[in-house]
Each structure stands twice: as C-alpha cells, then as structure tokens.
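Only one protein chain is missing from this complex, and each of the others stays in its spot.
Chain lettering (A, B and C) follows the sequence in which the chains are written, and residue indices restart at 1 in each chain.
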Amino acid sequence: MKGNETADPLVDLHCEAHTYPDGTVGMHDVDFQVYPDEVVALIGGNGAGKSTLMEHLNATLVPDEGELVVDGTPINEDNKSHARKEVGFVFQDADTQLVAPTVLDDVLFGLQNYGVPADEAKERAREALATVDAGYLEDRIPHYLSGGEKRLVGLAGVLVLEPSVIVLDEPLAGLDPNRSRLVADRIEQIHEEGISVVLSTHDIDFAADVADRICVMSEGNVIDEGTPREVFYDLELLAEANLHPPSAVRVARDIGLDIETQPVTEAELVELLSEDESERTATSQVDGHRTD
Amino acid sequence: MKGNETADPLVDLHCEAHTYPDGTVGMHDVDFQVYPDEVVALIGGNGAGKSTLMEHLNATLVPDEGELVVDGTPINEDNKSHARKEVGFVFQDADTQLVAPTVLDDVLFGLQNYGVPADEAKERAREALATVDAGYLEDRIPHYLSGGEKRLVGLAGVLVLEPSVIVLDEPLAGLDPNRSRLVADRIEQIHEEGISVVLSTHDIDFAADVADRICVMSEGNVIDEGTPREVFYDLELLAEANLHPPSAVRVARDIGLDIETQPVTEAELVELLSEDESERTATSQVDGHRTD
Amino acid sequence: MAHIHLGEGSFPLWALVLWTLVGVGLIGVVTYRVRKGGIKTHQIALAGIGAAASFAIFQLNLPVWGGIHMNLTGLVGILAGPALGALIALVVNIFSAALGHGAVGLLGANTLVNATEAVVAYYIFKTLMRMDWDIFPASASAATIGLSAGAVLMGAIIVISGVNGSALPRADLTIAVAGLVGLNLGVAVIEGILTGFVVQFLASVRPDLVGLGDRQQGEEDLSGVTA
Partner (left out) sequence: MTTLSNHVPDPRLITAYAEHRDSPLHRVNPWTKFSIVGALVLAVTVADALVILAGLYAATLVAYGIAGLPYRRLGLWYTLPLLFIVSVAGPLAFLEPGTSIGGAIGTPLGELSVTWEGAILFAELSCRSLTVVTFTLTATMTTRYADIAYLLGRMLPNPIDQVALLTYRFTFVMVETLEDLVKAVLARGATLSEFWANRRTYARILGMTLLTAIERSERLVKSMEARGYDGDITLYGDVPRPSLRGLAGVALCYVAVVGYALVAVYGVVSL
C-alpha cells in the first residue's frame, strides 16, 4: 500500500550536498521524505549514494548545507538524539553493529543509553527479540551467530527503541534464500505494526516485492521515484541508473505480454500467466492440437 | 556444456572431515572433483560448508583426514605451491584480498612470488587486467576502488597466474546488477578460454544461468549434484537444503507449465512462453476474442 | 611486546606492590586526561578495536630466530597516540595475562614497559616528521627507539626489583640483565623496521591515517588518528 503522502512527513531531509572528508561528494541536491506507514526502497548502482542518503536520516551524517526535520523538529547539534530515537538504523555490516557480549545485552544497549530502568528494559528487550523470532538467542555470544541471526538481533536492537522509522542498509546482503525470507517477513511485519521502513537493496526483485515507493539513485542524486510499476516499466530510467528491471518485468516484456496489468512481482506474473494458461488450455482442448 | 567427466579430474578432493580450531566440523565425508572445462556451482544455506570445501581445493585448508590430488599429484606439506598455482582462488571479501599499494602491484604480487622476471611479469599483469576490462585501473589504490572494481582486480590477480581451475567464493556479493553482469560475463569468458570454474553463490538464478553442474551442500556435506535441470526440479532436495528453485522454475511450476523442456533460466522460460504466446495469439485471432 | 614479558613471581612482594602502584598511577593519569577531555566515542571505539587488532597480530608467528610474536606496540602508539596507546597497552596486557602470557601480578610493570614504548614511539615519530624525515626512516626509528626505551626500562625494573629468591649481588644481576636487554634491542630493531614498512604501506593506501593528510594542527589531539 502506498504511504500516506497527505500526512506530514515523519522525516524531511533537504541536502544541498554531502562531502566526505577526502573531498568525494557522496550526495547532492537531495530532497527526501519519509511518510507514515510506507516502505521505501532505494535502488541504484554501487556508489550511487544510497548509504550516504540513509545515514542522513538519523543524523549519523549531516549535510554540508541543508536541513533534517524529524517529526516536525529541526535537528541540530544539540538534539541529534531525537533523530536517533525516532529513526532506527540497521547497518549493513551486522558484525560491527553488535557491540555487547551477549545478545540480550546488545538489545539492551540502546535502552540503557536512554536511561530506561533495568527491569522495564529487560522486558522490552525480550519483547523485541520475540518480535523478530529470535528470543531463543538471548544468551548467545554475537560472535557465534549466523549472518541471518546477526541481522535479526541488529533489527531487534533498533526495534526495541520504538522508532517511528526504521532504516535498513542492504538487509539481505549475504543471506541465503531462507534467511532472506525470514528477514523480509520481519520487515513486512514491522511495517504492519505502523512503522515506516526505508531500505536499500541490490535485489531488484526484493524491492519490487516489498516496497510501496521506489527511489532510484544515481551519482549522488535521486533521479526519480514512484510506485514499483511506474519505475520498473520505465526502461530508459533504469538504464540511466545502471539497473535492470525485476525478472517478472523482463519475462513479461520478453514474451511480449503487452497488457494493462503490468506485472511487477513474480506473484503477479504467475497470476497473469495462469489466467492465460487456463485460457490456453481451454482453447487448445477446443482446437484439439495440444496434449498437456 | 557439461564438463568432460570422462577425462581425469583436474582436482580430486577426498575429505573425511575438516574440524576448525574451535571444534566446529566445517565439512565431512566429501568427495569432490573438478573436471576440465566445466563450471561448477556450489549452493546451500549459510554455514552449509561451501567456503570450507572451496578452501580445500587449493590447500588453504587441509582435511583432518583425506587427500587432495591436483593434476595427478597428491598434495602434501611440501608441494602445496603446486595446488596454489594450479587452483586460483578469489576470496569473497575483496577487502582482505588486495594487499598492494597499487592495482598493478597487486596483480604482480603472485608473479613476483613465483619469481617471474619483472618485464615479463608487467606485461602479463597488464594482459590480465585487460582480460577483465580493468586496464584503466592500473595506477589506482585498490583500497579506494568500488566493490565491483575490487572484484575484477582480485580476479585479474589470480588469472595472471594462468591456473587451470579458478575458485570464486560468492563472486557477485554486494555488486549492483551491472557490475554483476560484468563479473558474470568475465566468468563465462574465462570458461571459454578452457579454465574450469568452481563458484559458490546464494543467487540461485545466477547459478542456474552459469553452471554446468550444481552441487547442493547442507550441513557440511554435498547432499546431491547434477545438471541444473536435475537439481532445480527436485523440490524435495532443495527444501532439504533450505533452498528455493530459480525464479524461472517457480514461475513455470506455478503457472502449471507441465512440459518436457523444463525451463531453468529466464531465457529458457521466455522462449517457452513466447512459443505459447505466439501460438496463443494465433489461436486467439482465430477465436477472435482477444485484442492484443 | 615483541620481546620478553616478565613472568609471574619473578619479583619479591615489595616490588610487585611498587610496580603495581606505579602502573596504576600512570593509567590513572591517562584516564583522568581522557575523561577530562570528554570521552569521545571514536576514541573508545578506536582503542577497543585497536587493542583487538594488536592482540590478534600477536597470534601470528613471525619466523625470526625460530619464531617471535609481536603486538606492534610502537606502531599502535604511532597510530593511536600516547593516551590511547597507553590504554591499549594495558588492555592488551590484561588479555595476554588471561591467556597465560605475561603475568597477572606484574600487570603494572608490564603495562609500564609497553605504554612507554607506545608513548615514546609516538613523540619521536611526531618530531621526526616535523623535521621532514621520510616516512620509512621516521617510523622505523621511532618504533626502534620506543621499543628500546621499553627494553631498557624493563632492565631497570628487574635490577631495581631483584629476582625473587636470588642471592646474586645487584652488580652481577645487572650484567645478566644487560644481556637480556641487548637481546631485546635486537628484536626492537626488527620490529622497528617492520613498523617502518607497515607505516609506509599505510601511508601509501590511506595517507590521512598517518598524519600526512591535512590534519588539524594546533589542538592537542589525544588520538593519533583522525577518526
């Protein structure tokens, strides 16, 4: 479902430019909003500026010139913690995200930084772990977790702070299909609980599957955005951003399926082709020249 | 094309077990061969043992009990260098692989280790960089390259040693679609030059696309192997290994395409559906109840 | 720490107490300075991971004289600065002692020696770079001098303390210890040269890390790295 764009944005970023210490311009001329109750996917080639943009959303990075407004509050040096509380961030590198000696301690880490009393904190941490189906990991050492488990614990450590937006940098990187499914399911669940999600990914099929809105980045800039259908059938745009359409779109296009309900996800493609197929089967029985 | 299994294997690994220092059994009861002129893809969940198996192929790891034979020569402590020369290895983490101050130096690294004279070495290094379309990177600092560029330089650094087998651990990890395409093309090219390739991947569609033979790993064991068609239509096997079939197989199955030429790659699916589609178009024109 | 640690029980009780007090004093001063400057997350992160790296490097067997292990204390000092360098020396010593390397009771003495190496290496490196030395000779000399200072300090500590249970007169002990220090100086040269190569390498791939980039001047920066 499309986010509620008539509502006030939860996060409103305006960034003239962000320059890294070595002089690289990571991003420029970006206006980016996150609305309540939406999943936004950032796609774009390596170095397009996805991570740079996302790290601005909770003031991990700040624009050379520009402004970040979170929940109506303009963020400056003194109230960064407001941005950090409202906008949770799960980094790509799960290993450096887990800092405490046990999983429970790690989920508690943020709460304790915000001064939540120990008993309440423990309860909330256990709840957050349960939300991502990782309660059984409570006493484990981060070092011995698998990639998918690390990602889930990282997610729990952010969820526990009850942010209104969660930002995930490459949430499926390095995960096998089953673990990817698990993480993707958790993301949907978080969304259903009313938290907005911003994520970046190289897995176009995943983006097509999960997002309400797609932002296409190239060379430090958001060059276009729209619903998955708008973006993924705009082949020129994708080519400009060095991207390919999702496989459902490619198949639909290559077999010359030129119909109104442009399929974007595999499920949509299957539905469409199944209609065809049954139709065809019916037809062929009439024609009598096919044996299925 | 299927590798030449009647020929003697280039690499023949027999490993009763490999135990890591902390007692984890990374792999056990594995018999694995690489034949001339084939592309083998290892697939399996996180922790299934893919990296462990691959690191045995050039004696980076050695079995607790077992044997590695490369090109007819049994490998022991004293002739590991033979295995390293014949079996090139590109590690997953490009960052821990490039160790020289410039790209050219890095490609030269292996040649220097084998005592190739400087002039010849430089020439060969430049050739190898050209093979992977990365000649223009020659003077850059590897550290500042993008992920895809690092991967290509890593590949060049191994190609330059003219191995008979190249092993690639997760060659597409973290790459955007264009760079993935570039690396995949280079892999095909290497294969065409007569070098056998062993790779691991979580991208099942990529495995389906590129491999002659698929080995399915689970819990430290190769539980089955076969052509992509054999493996990807064996849904029980895939479920056992926590894997999903490639998207072409899923679509074919979900739309109830029950035909002899089981499609495995997107291209095959498209071809199949296009036949259908033109047929259907023809039919529907006859039937006259469709307007395309 | 390329070299000899003092083993458990080498010193009489009074010396153990003395060196522990001196070590605590040193770390106290450093801690006070770090706290006073406001504890910056980047200092803690750098010291934490820096110590982990130094400790990991210790796992590598360097094939010199049948195998030596080093923590590259001089290098850590050059990269992390004197304050963090001293903290890293302490933490690495704690973990080493936990693995049976070095000594629990002589943590004070061993930390004193290693912190000296890091601090001396850092300041010598700064000075030589200011004198426009090239990066390799500057870092190699700085590390060698730092490590030598550590070796000499350790010799002094042994001579002052006397070996537990030994009736040897101090003069003779000094001779025995001089041999030991000499050996350590040899290792210091090797580690110094290695440090030179490492810094040279780092400067070629990340010039900003070793103060060659346009670093902020003036402000007394407790950490050597502009993190």
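Assorted remarks:
The rule is short, and it goes like this: contacts are C-beta pairs under 8 Å (C-beta built on N, C-alpha and C of every residue); 3 or more make two chains touch, one makes a residue touch a chain.
Since the model is a prediction, treat every value here as computed from it, not as a measurement.
Looking at the complex as a whole, the chain kept out of the display touches A, B, C. From the options B:Arg84, B:Arg124, B:Arg151 or B:Arg250, the residue with contact to the chain not on display is B:Arg84. When the missing chain is restored to the complex, the residue among A:Asp12, A:Asp37, A:Glu55 or A:Glu149 that touches it is A:Glu55.
As for the chain not pictured, it touches chain A at residues 55, 58, 60, 81, 84-85, 88-89, 91, 93, 95-102, 104-105, 108-110, 112-114, 118, 121-122, 139, 141-144, 157-158, 161. Listed here are the chain C residues that touch the chain not shown: 4-13, 16, 27, 31, 34-35, 39, 41-53, 55-64, 67, 69, 72, 75, 79, 87-88, 90-92, 94-95, 97-101, 103-105, 158, 163-168, 172-173, 175-176, 179-180, 183, 190, 193-194, 197-202, 205-206, 209, 225, 227. Looking at chain B, the residues touching the absent chain are 21-23, 55, 58, 60-62, 81, 84-85, 88-89, 91, 93, 95-97, 99-100, 109-110, 113-114, 143, 157-158, 161.
Here, only the chains that are shown with their structure count from here on.
Distances between chain centres, each the mean of the C-alpha atoms, put C farthest from chain A. Taken residue by residue, chain C touches two or more other chains at no position, since every residue touches fewer.
Counting partner chains per residue, chain A has no residue touching two or more of them. Interface residues of chain B facing chain C in the complex, by the touch rule stated above, are 101, 141-143. Of all the residues in chain B, the ones that touch chain A in their complex are 44-48, 146-148, 170, 173-181, 202, 204-205, 242-244, 247-248, 250-251, 254-259, 266, 269-270, 273-274, 276-277, 279-280, 283-284, 287, 292.
Interface residues of chain C, counted against chain B in their complex, comprise 201, 204-206.
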